[in-house]
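Here the complex is missing one protein chain, while the rest keep their positions.
Moving on to subunit A:
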């Protein structure tokens, strides 16, 4: 039975779509049959990050409104087997999504996939609520910054009240914290919140920590999820994150300032 995971944050621009793309790619690379759904109707981005924007014909709203079949709308990833993208509509708005329609789409996908990732829009309105409503697990993406942490806190509150699991009194959604754009140097100088601060405020299990990295911007612009860039710090951090999602115990990396040793001074750091 497929696991439905929502990638959410409340605040915009913290790296939800980047993380949804990177994690779904990582899961597929580990042999899990994965689909990633863009719930950001009207502000579609996932297709760009996944590099499949030229192959979009039908979208989630078409499927929900019965204008296209699910298999017509699913886009097969060119780089990894087992990975599919269900894009959002750019011309509609979030009112085009209905709870029943989303439920029906998810039900069909569940039969075929191991993991269903829902890339939530920013905010706490309809689109975000529908993206989280049917989730089994949630990845809350947070930047080391006060407004992002407060919005994540708000989202965690909604996850425990405005979801199917909460409303039907089932086991609560399993919540994970994913900290992105972490810059140990700026944490040391006090520009950013520390890892400990964030964990203390949000009181949620830490799934991963992604360092601020040039590789992420490059990956987004090239339309290649950063997980494919195995040499980069961010690529490795996402691979660790995926391993933890699959239940492996992996020590945390990239959260401390790197002391430059003799070798790295001579040959340059491994940060690219």
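Definition applied: a residue touches a chain if its C-beta (ideal position, glycine included) is under 8 Å from a C-beta of that chain, and two chains touch if they have at least 3 such contacts; residues count from 1.
In this text, contacts and distances are computed from a predicted model.
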Can you pick, from "Fumarate reductase iron-sulfur subunit", "Transport permease protein", "Probable septum site-determining protein MinC" or "Phosphonate C-P lyase system protein PhnK", the UniProt protein name of the chain not displayed?
"Probable septum site-determining protein MinC"
From the list A:156, A:195 or A:219, pick the residue that touches the absent chain.
A:156
Based on the whole complex, identify which of A:48, A:201 or A:224 touches the chain you can't see.
A:201
Contact with the hidden chain only, please: which subunit A residues?
150-151, 153-154, 156-158, 160-161, 200-203
